[in-house]
Every structure is written in C-alpha cells, then in structure tokens.
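One chain of protein is taken out of this complex; the other chains stay put.
When the chains are written out, they are named A, B and C in that same order, and each has its own residue count from 1.
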Amino acid sequence: MVIVMKKGAKDSDIQAVVAHIHKNGNEADVSSGPNRTVIGVIGDTLKFELSEFLMDPMVDKAYRITVPYKLASRSYKRDDTVVMVGNVPVGNGSFTVIAGPCAIESRDQMMAAAIAVKKSGANILRGGAFKPRTSPYSFQGMGVEGLKLLKEAGELTGLPVVSELMSTADYDVVAEHVDLIQIGARNMQNFSLLKCVGRGDKPVLLKRGMSATLEELLVAAEYIMAEGNRNVILCERGIRTFEKYMRNTLDLNVVTAIKEMSHLPILIDPSHASGRRNMVIPMARASAAIKADGVMVEVHANPDEALCDGGQSLYPEHFEELMQSVRVVHEAVRDL
Amino acid sequence: MVIVMKKGAKDSDIQAVVAHIHKNGNEADVSSGPNRTVIGVIGDTLKFELSEFLMDPMVDKAYRITVPYKLASRSYKRDDTVVMVGNVPVGNGSFTVIAGPCAIESRDQMMAAAIAVKKSGANILRGGAFKPRTSPYSFQGMGVEGLKLLKEAGELTGLPVVSELMSTADYDVVAEHVDLIQIGARNMQNFSLLKCVGRGDKPVLLKRGMSATLEELLVAAEYIMAEGNRNVILCERGIRTFEKYMRNTLDLNVVTAIKEMSHLPILIDPSHASGRRNMVIPMARASAAIKADGVMVEVHANPDEALCDGGQSLYPEHFEELMQSVRVVHEAVRDL
Amino acid sequence: MVIVMKKGAKDSDIQAVVAHIHKNGNEADVSSGPNRTVIGVIGDTLKFELSEFLMDPMVDKAYRITVPYKLASRSYKRDDTVVMVGNVPVGNGSFTVIAGPCAIESRDQMMAAAIAVKKSGANILRGGAFKPRTSPYSFQGMGVEGLKLLKEAGELTGLPVVSELMSTADYDVVAEHVDLIQIGARNMQNFSLLKCVGRGDKPVLLKRGMSATLEELLVAAEYIMAEGNRNVILCERGIRTFEKYMRNTLDLNVVTAIKEMSHLPILIDPSHASGRRNMVIPMARASAAIKADGVMVEVHANPDEALCDGGQSLYPEHFEELMQSVRVVHEAVRDL
Partner (left out) sequence: MVIVMKKGAKDSDIQAVVAHIHKNGNEADVSSGPNRTVIGVIGDTLKFELSEFLMDPMVDKAYRITVPYKLASRSYKRDDTVVMVGNVPVGNGSFTVIAGPCAIESRDQMMAAAIAVKKSGANILRGGAFKPRTSPYSFQGMGVEGLKLLKEAGELTGLPVVSELMSTADYDVVAEHVDLIQIGARNMQNFSLLKCVGRGDKPVLLKRGMSATLEELLVAAEYIMAEGNRNVILCERGIRTFEKYMRNTLDLNVVTAIKEMSHLPILIDPSHASGRRNMVIPMARASAAIKADGVMVEVHANPDEALCDGGQSLYPEHFEELMQSVRVVHEAVRDL
C-alpha cells in the first residue's frame, strides 16, 4: 500500500499513520518529496482496508500495490487451474459448453432439452430449479422437484449438471443433485452463501455481479477459496452500463484480464446479457476467439413456451449452429 | 404493457403475440399504424416479463405501462407509510437520525458511542454485528456477542436499535435483539433473505443495491411486502458510477423520485457513499433540504481506532454539528 | 507519480523506467520491498501521462500523487475565486440564480421570461441562441437573432446575460452579445473551443460532461485557464448512470468535492438532469443546503409552447417558489 499525505502534513501527522501501520505488525517506508510525503506499507496488507487510512484527514490518497486477494491470484499459483465437473475438465484449453433451459418446467421439457443439447455436443447440462426472479410474482422455479428432473436428465445423457443455489438452507439438497453449484450474479457478494459453498466440496460456478469490478469478483472467489474449496469457475454475464439497447453489456475484456490476474477458468454467458437471441451466437464466436474457457447458454426445446427468460433462449437448431461456430473458431485460434 | 412489432410483421406474427397474451388471461389491443403495429396488454401484467415478448424475433420493443410492483406503489396506497421502530415513527414528516458505530467492537466502544449519539439527539442506535466485508480477511463482526452489546446499549439509552442481517440462518437471533432489521446493499436482491424478513414481523431497513434502479429497489421491497411484512424503510447509500473521487455517488434524486413512486419512507446514508468524512455533514444537510425522512450515519467515539470503515465515521463533536445542521435545515424547509 | 513494477521485474527493467523519468528532467526514487519495487517520480509531473509508464510490460500500476491540473487547483490558489459576470459576483458566498428560457424563440417570449425572472429575483438571465439538439431535425436555435433579443432583454431588465457557444466560428458574435459564455456538457472536451474561450476575456460557464470525472472537469477548466482566462465557473448538470427514472443523475456530491479540489465557483443546473419538472425545486433547495454557489434553471413564460426541452422548464409561479425556497435554505445554512 502507498499512502499519500496531504500537502502541509506535519511530522506528527506522518507519525500517526506510521503508528497505525506498526500496530498491525507491518513496516512503514516514509519518502518525503518536495511536494508530498508518501508512505509505503511493507508486509502483508490483506487485512488493511484503504478506508482505514483515508479516514485520516491529513491523508490525501491511498493505493494498493498488491491485490486484495491471494489464493485466487495468478502470482500465488502460476498454472491454470483445471476444475473437474463430473468427468469434464474446465480450464484445460478446451472450450466447454454448458447448455440447457433457463428454468426447469416439466419432465418432458427437461428431457427434450437435455437430449437436444447432448446431441449437438454440449459438455455440461444446466437447468434452473431455484430461480432468482426480478418479480415476486414471477415463476420462482420448481425447487427440489426440478433438481430431481435435472439429475435424471444428467444420468440419461451422461452429462454432469449445474444448477443455482440461492440460500444456505438449500445447500445439502442442491449439492446432492448437481455436479457444479452456481452462485448467481445477484448473490456474488452474499458472503454467507460464499462461505457456505466454500466449506463444501462441490465445484462452484461464480457469476460476476452486474456491477462488480474484476477485483471484487476475485475477492468473492477468495471468500470461497479461503474456506477450503479451490474449485471455482468464474463466469461473466454482462455488466450494467448506460447503454439501453441491450439489457446488460457483455464484457469480453474480462477474459484477457482474468487470465492475467488469476489462474481460475473463466466462462462467458452470452444469453443473459443482451436479452436478445440474435446476439448469442455472435458473442459465443467472439468468446472462443478471445480464448474464454467456454460458454454457458440457454437452450429450450420450445422457447415460445418458456416460463422464464424466453427471449434469449436458443432453439435446438440455433444451438447446433452455435456449437459448429464455436468449434470452428476454437480450432482456428488454438495455436495462435 | 405495449408491444411494438417489427416493420414487416405479418398477421400471423401479430396473432402469435396476441395468443401469448390471451393464454395468461389478459386482453390484447391491436393498433396498426402505417409504420408499425403496436399491441397493448390489458389486465394484470405483474406476472409478465418484458423478455417473454422480446424473445419473439418479430417483436421490436416492449414497454411497461404500469409499474412491476404493487404493494410498494403510491398508486396502491396514497398516504405515506409511517413505520414504527420501537417507539420512533419514521416517515411522518419528522427527520429521523440513526447513528452509531459501523461495527461493534467492544462493550466500552458501543456504550461510549451510544451515549454520545443519544446526547446529541439521535433517534435510533445502529451497530454492526454481522459485517459484510469486502475481504474475507477483514474483521467480520462480533456476531451474537455484538448483538447483545447493541441491545444493552439501546436499553441504556432508551433508543431502539438496528443491525444488519446477512443470512436467513441468523434471523431469529437478530430479530430477538433489534427493533429494525437492516438488509444491506449487497443483499438487496438476495431473494431468500427478502422473503425471510417478509415473513417476520420486525420492520426492515432495505438498502438500495449499488447498481440497483429505483424500480428494482421497489420490487425488492415488494418481495418483502408480498410475504406480509409491510413495514419497510428504504435507504439510499450511493450508487456505482464512473466517478473516482468518491467511492460511490450518493444519489439524492431518489428522495423526490421515491416519494412519487412509493408511499414508503426513504432515508439517506451519507457515510458509506463518499468514503470521505468531510462529505457527510454537507450531504446530511442536503438530505434534510430535499425532505428525506432522515439519515443514517456512522459515529465512533474514537474513529482512529475503528476496525472497519473508519474513514467516514464522525467523531462525536462532528455528529453534534451534524445534528444541529439538519435541525436548522429541516426547520427551514418544513413549510415549503 | 508512483510506478509499481510487476513481481519479477529485473534491475534492467527498473532502470528502463528510471531512464524514462530522467529523460524528462525528473528524479526517481526507487524503493524495493520484499514483494514489489515502487518508483516515485519527483518533480513536475504535469507533462507525464500514466500511459507512458503503463505501456511498459514490466510495469504493473501507475498512480498520480499530485493532480493533473495546476491553475484550477485549490493548492495553487487557496482563496475562493469570485467571477464577476457583469456586475454580479459569483462565488463570494451569495447564491446566484441564473434563469431564463431553454431556447430563445421570439421577442415576446424572451421579454416575458426576462421580466418574470427579474421580478422573482434572478441574478443573471439565460437564453439559448445556438442549441445543441440531440436530433438534426429539431429546432437548432435562432442564432444571432436570438443573441440580439437576449442582449435586449438583459438591457431591459438590467441583468447580465449568458448563452452557449458551440463553435469557434461564432466566438466574436457570441462574446459581443453576452456577459458570460457557456460551454455545454457535450463540448466539455472540445479542446479547440476551450482554447478559444481561454484566449478571450469573457467569463466562461463550463458545464461538466455527462460522463466526465471531476478531475476531467478541472483539466478542461485548466485548458481555458492555461490560455490566460482565469474566470471560469463550473456547473454540474447531471451524469449518466444506469438509472432510468431520471434522464441523468444530478450529482450534488460535486459541490463539496470541487470546493476541496479547486478555488473555482460551482453552480448546479437541476433542470436538465432529471427531465422532470417536479424534481427541479427540491434539488435547488438541496443545492443551497450543500452550499453550491448558485443554480441555473429554465423558466418559460408558457412552457406548454416551448419548442425545446419544455419538460423541465418552470412556469413563473414555480420559479417564484424556487426563489423563496433557496433564499430560506441559503439563509439557514449561511453560518453553519
């Protein structure tokens, strides 16, 4: 950390900051220039918050030199982490496709979708049983019944399955039925939930919050990892900007950035960002081109009857087109 | 709802949309202009999501005519809701001040702060026992021990108390110790938590998420109210923008907007937005001028020793100045 | 400036950065901690851009210690700048009200509005002659004819006048007719225009761009001041955020922030931000409470006939109410 004192800070002001640094067992490096005095904090700074220093009225600025996460950082672990979801490796250079309906609505629907995505080559099956809906009056998901159908569909097709966990109270039942537990964007900073899945042994798919910085995403991952569970897959699903044409702005930049900041795999969810079906396939192609570890898309055997988020769901024929597209691009860029 | 078809939509395309509307028991009003066909949805539209229509490739746009919340809306209830927190009314035209330390750290600290804020005229005492900290390595709060100290401080001073609930698992113990349950900004769309406090009978202080629209804030309130609990107080605490000078941008516009959209009380938390102590008092004055129902501020008997968020905490003498300022402004604008 | 090297930077990497610093006549202070090497740049850093250092693949981060503007900074000039607009001082602790129609549309309209705002106590008269309209098909303003009417209205009422300059080609004619030249938000980084008004001797009202940081606003002021013209008044008019209820989010935080960063006066324009008339008066009250140097509002003698931006214009009776409100609040907070 670097602490910049205000112009006019006196020796006693500087010593107060140094004392606060020492109190936590760190060393201080004071460097007084003609304009300002700059104090470096030497040692482990993970426990410090910048605000502790900014509270001092004689402190002008405070910056982090090292990142506020450790286990999730590339400097802690140089090699890419490969997370096994059932028997499917994520993060090993292949391009993983997770597909299935937004919400599980019935046995027929779940099985039809599962068979369709398996046929086109999906690697992991998704299906929402507990749904975080914007409105309390919208369909909230089938719950445990949905989980059972998802598990059955996974067994039918031989695909590992993923579903969202919304409450610590449901951890056991969700963990029992899925191979990968999803934490949704709205719960990215639900720290109780993060700690809960961190104590478990199921891999976690952690979605970036709609207005979360990449640093915050990695600190959220750190919450999980610090509890013991190192099998975290990150997922970008669109951020909130001023643009109104799309519901959210899918941020592909994260792939390159996360690969530099962290060793964790990063997937792209192009279905939810735009809310427009015609943007899903182009964005999936771009995800492959920028070397994301895969995509997660919604496929509904009959989108016109979907009870939730039908807008961005692909029909099976579109999904088949998507699979061909990403294969072609993944192949083309593999050796670049 | 208004559905705008794409140019070139055929009769069969229009009928498909009409059929979807009918299927949910609503009526459709089709209006074909020279350029576009516009379809109005007549009847209760709370269960529809715009995305259900946007999924149709022949639909260009879809707008809501009525708001996606009901119980929280001003049109459902014209009169201002007054929420009783212990014996303190919030929303009745008075200016409520909630004050106390960010985190409860010790008995001495809690009591000193409680006595100080009571002396200056605060109406409700706050204190964090479960803390949503950005980093897993930061102080996470004293938990139940903290709640006990808070309750004791409330009894000592005669002030009702508020503290944050982070997990459904802690509902009972938090509800037992406080008069008002806070849902933090990061949990504004933690729907499991919203439903949980909605089923209880303690009033709820619901903070706006850092990137939540006002509509989303009111739908979050609706989640609570739909479960039965109508005692919801809203709180603005700063939104995420591109500006870097402040940590968050406190959005005072919400006061006037919420008063038009809803009957619920709205408070302002000027402590967390800026992360800068010198901005707290000016913003509190402005909150009174714009007729917010009150403010919530952090006061620490000795901010230099605060374990959390010290930066924006006021010293008792600053808090005394704040109280005098807001009284003067509240008095001045009362009859405007 | 502080340059943070990447972990693993070698001596030669560090020396390359030091050499770049020396080449520009500055000194370097190298501080090697156990994790990272941090290099301080000592001397004038106004000519450096952070990107010059970030380009180096072995540089991790680069921060400014001092601000990237000088003449506009509070540390360069401790005393508040008072800008004289005609005979009206702006920035001397009084609360200046600029009022008048969005666009000048006719002689009758301009005179009626001028008389109305003068009667209620406005200090400066506004009126748009060259209008930056979103659409090329919208009314673009009366141009020079409008300026003449504005000048006449100013003489009639004894009020100094302000109007917007959109092009360097119009500088002479605008400067000839007004007492204060407005640079609109969309032109805040039109550097040619900034330099142009900087070479003139008319005071400048510089509006913050819709997505400009406060630092960028002050650097834009610096562009003007560096050319010689030190009479710059800043104006906040709403920033672009994700919120959809208001057109823009008026950011009152800027008042306190700018007062700390700079010596220049800061006004608030509450008319354009919200696009909703009912938000203008509350925000004007809050502006007075937070000690802005004044407000700029739109008043139209008959808003229903306004050719431009009618939505947020006040009727004369509303304006009278606004004047009374801000007077009451300004009086109340004067000695706080």
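Please note the rule applied: a residue touches a chain if its C-beta (ideal position, glycine included) is under 8 Å from a C-beta of that chain, and two chains touch if they have at least 3 such contacts.
The shown structure was predicted, so the numbers you read here are calculated from the model rather than taken from an experiment.
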item: Residue among C:47, C:199 or C:334 touching the omitted chain; value: C:47
item: Residue among A:255, A:297 or A:314 that touches the chain left out of view; value: A:255
item: Per the touch definition above, residue among C:95, C:223 or C:319 touching the missing chain; value: C:223
item: In subunit B, positions touching the absent partner; value: 2, 4, 7, 29, 31, 33-36, 38, 40, 42-43, 61, 63, 65-66, 75, 211, 240-242, 244
item: Residues belonging to subunit C that touch the chain removed from view; value: 16, 20, 46-47, 49, 51-57, 68-69, 132-138, 166-169, 186-187, 189-193, 195, 210-211, 216, 219, 222-223, 226, 240, 247, 275-278, 303-304, 306, 308-313
item: Positions on subunit A where the hidden chain makes contact; value: 211, 213-215, 239, 241-246, 249-253, 255-257, 260-261, 273-274, 278-279, 282-283, 285-291, 324-325, 328-329, 331-333, 336
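By our rule, only the chains that are shown with their structure count from here on.
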item: Centre-of-Cα separation between subunit C and subunit A, whole angstrom; value: 39
item: Contacts with two or more other chains, residues of subunit A listed in rising order; value: 211, 240
